[in-house]
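Every protein chain of the complex appears in place save one, which is left out.
Moving on, here comes subunit A:
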Amino acid sequence: MTAATDDVTGNDLSSSRRPALEAPSDRDAFAKEFRRAHRRGLRRAAWLRALLNVTGILLFLAVWEAVPRLGTWVNPVLLPPPSVVFDTFVPMLLSGEIPANILASLRRAALGFGIATATGVTAGLLTARIGLLHHVSEPILHGFRSVPSIALVPLSVLWFGIGEGSKVALVAWGSFFPIWITTFIGVRDVPAAYLRSAACLGAGRLATLLLVVLPAALPMILAGLRQGIAVSLILLVAAELSGAREGVAYMMSTGHQMFRVDIMLIGLVLLGTFGFIADRLFVALIRRLFPWYTTAS
């Protein structure tokens, strides 16, 4: 800034002086400190949130532990406390039984969901963009959509056997519909201004589809995929309960036959964790891949 002020202050005051408030270096320092304080605040808030989350879980476990122990009205065999469940869990985990079951279930869910994503998004795109196809397919697709997917479990077992095929098919079938319907709505409702802008800038059909229609419909498609994840879990369990040789729900049905409620509860916790982690991962992935899509969560 001005050499004069520097001279004056530099000569008159000791080295520990504070520079004039309007000096740029001082402003920068202030901005730096402000940013640091702001970040600290955000971090502290995040920690506090995490702490509260954990507190909630611990509270829940404490109540669950206390009820079968203190209450005489609850049979501990029907509701074993978490400590008992945990004692059962550790050896099953170490023996590899639980990891094997988790892997089997995950494979089925991922495969079925993958098939549903590919077919659902394609079907949604085609039916929304091609009027003829829309009107031809509408009654059939909506008819099938109205059938609760669980009702197809026995049929699926007859058609695809009790092997992997019937499980994957059921998961794919169930999650296909939410993905298809949301993709359809998203593509149908792409704002006209986007399509017109693309046309004026010389975009052909394929470029419009890939660069404009798909990204514009993406928020809806993602909502459908998220719903699809939840539905796949439901159908996975239904399929495994109806007959399987491995899997988390199979493990639960074995526990049922052996009257081992602790094993059934392990299954429940695993399924809940699955769903939770899958959903969180999905949201994190969206944030990373599509920074412009800020309304996720």
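Please note the rule applied: contacts are C-beta pairs under 8 Å (C-beta built on N, C-alpha and C of every residue); 3 or more make two chains touch, one makes a residue touch a chain; residues count from 1.
Note that in this section contacts and distances are computed from a predicted model.
Engineer: Looking only at the UniProt record of the hidden chain, which name from "Pyruvate dehydrogenase E1 component alpha subunit", "Branched-chain amino acid ABC transporter permease", "Sulfurtransferase" or "ATP-binding cassette domain-containing protein" is the right one?
Structural biologist: Per the UniProt record, the undisplayed chain of the complex is "ATP-binding cassette domain-containing protein".
Engineer: Taking the full complex into account, find the residue in A:Val67, A:Leu103 or A:Ala203 that is in contact with the omitted chain.
Structural biologist: A:Ala203
Engineer: Identify the residue among A:Ala216, A:Ala230 or A:Val283 that touches the chain left out of the display.
Structural biologist: A:Ala216
Engineer: Just checking the interface: what residues of subunit A touch the absent partner chain?
Structural biologist: Those residues of subunit A that touch the unshown chain are 191, 193-194, 196-204, 207, 211-212, 215-216, 218, 290-294.
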